[in-house]
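There's a structure below that I have some questions on.
One protein chain is absent from this view; the other protein chains keep their places.
Here is chain A:
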């Protein structure tokens, strides 16, 4: 299912590009803000929700998932190196599952670890574990979505950013109905349940969140596999 060689090339490609440095500032900012708020003696009830949910699940998780999720496949499509991987008798399913696994692990670690630390600062290891679990759920759904976007559109970063900013960020806060299709809501709902805390305000119920996250993950993966089977190299005429 997972192809080691594809995974290795994907990881080297991801960390070899300068774009990866973009991943560093956001987690640092997250921990920094948590430490700062705590250092000034603010009560966690006042800062936990804006920092952990507003910044953590609302910005850090989706942005990093976007950079990684499009980086594992989209950048190889852009520069044409994907053709070398595709011109092999490999099941397309294996290629997508490998890329998905790399994206999920990198995203979950890059966001989950600082969120865990911020959770420790705000309250307890239990809260930290909840936040990390939320990140893991979000990493699956976002990675599958952005992987599929990489194959559906030529501008996956732009479309992904529109989804995160406009759909999740703006509409998700104005209109309640769009929240059910917002991955960040699933992440915070799961984090609130696992973390057993009322510091985080979940707006979508946990069963719905888990179901929707699974739907996003499975749907995105299946779509990506099918699109990869029909992967077309642009010719000289187009």
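Assume a contact is a pair of C-beta atoms (placed from the backbone, for glycine too) under 8 Å apart; a residue touches a chain by one contact, two chains touch by 3 or more; residues count from 1.
By our rule, contacts and distances are computed from a predicted model.
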Not counting the visible chains, the remaining one has a UniProt entry; which protein name from "ATPase associated with various cellular activities AAA 5 protein", "ABC transporter ATP-binding protein", "Thiamine pyrimidine synthase" or "RNA polymerase sigma-70 factor, ECF subfamily" does it give?
"ABC transporter ATP-binding protein"
Using the touch definition up top, pick the residue from A:6, A:129, A:189 or A:223 that touches the left-out chain.
A:6
Using the touch definition from the top, which of A:2, A:83, A:170 or A:201 touches the missing chain?
A:83
Can you list, in ascending order, the chain A residues touching the missing chain?
3-6, 8-9, 12-13, 16, 79-81, 83-92, 229-233, 235-238
